[in-house]
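What follows is a short report on a single structure.
Shown here: the complex without one of its protein chains, the others still in place.
Showing chain A:
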Amino acid sequence: RHPLATFFHLFFRVSAIVTYLFCDWFSNSFVACFVTILLLLSFDFWSVKNVTGRLLVGLRWWNQIDEDGKSHWVFEAKRVPTIAASTEAEARIFWLGLIICPVIWTMFFFSTLFSLKLKWLALVIAGISLQTANLYGYIHCKLGGQKAISRATSRLFGTTDIPKRQSRSISEDGTEEHGKTGTR
């Protein structure tokens, strides 16, 4: 259903890795490779966080600052009524891409460290942090969605002394907001 989103989800990540591996073939200049890979990683971070997550699996996470200046991390999961075969394939591609790439960048980290090509270390660390941040955010969304669903079912079939507060965690527009963690 979203072939373009699937393509872009993988395109930026894979091109960043490919450029890092074959930068010597493309250009002699360290700076050009560094800037290219950094821009690819940034575009990948933005597109996975803001676009492909919500289009492919219906999850989203962000940070918002309220009036007091306290920061909240919000994790949102859309409740999908049907699971078609195409969305399952897309979801599988999404999660595979999300998990494999940070692992590859971690391997690059160790290879850079041990081969003492330290000028690439900053880039590899940036890559690891950006991709791991997305991975962590989406895992939190996914686990949060599952936990809230099991909480809702246990509430419907469970005990009778339900505190009034809990019914507010499911918002009126069909999505679930979970996990307003405290100040960071």
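Please note the rule applied: contacts are C-beta pairs under 8 Å (C-beta built on N, C-alpha and C of every residue); 3 or more make two chains touch, one makes a residue touch a chain; residues count from 1.
Keep this in mind: contacts and distances are computed from a predicted model.
Selecting from "Phosphatidylinositol glycan anchor biosynthesis, class H", "Protein YIPF", "superoxide dismutase" or "Proteasome subunit alpha type", the unshown chain of this assembly corresponds to "Protein YIPF" (UniProt protein name). In the full complex, chain A makes contact with the omitted chain through residues 28-31, 34-35, 38-39, 42, 46, 50-51, 54-55, 58, 60, 63, 65, 69-71, 76, 78-81, 119, 122-123, 152, 155-156, 160-162, 164, 167, 170, 172-175, 183-184.
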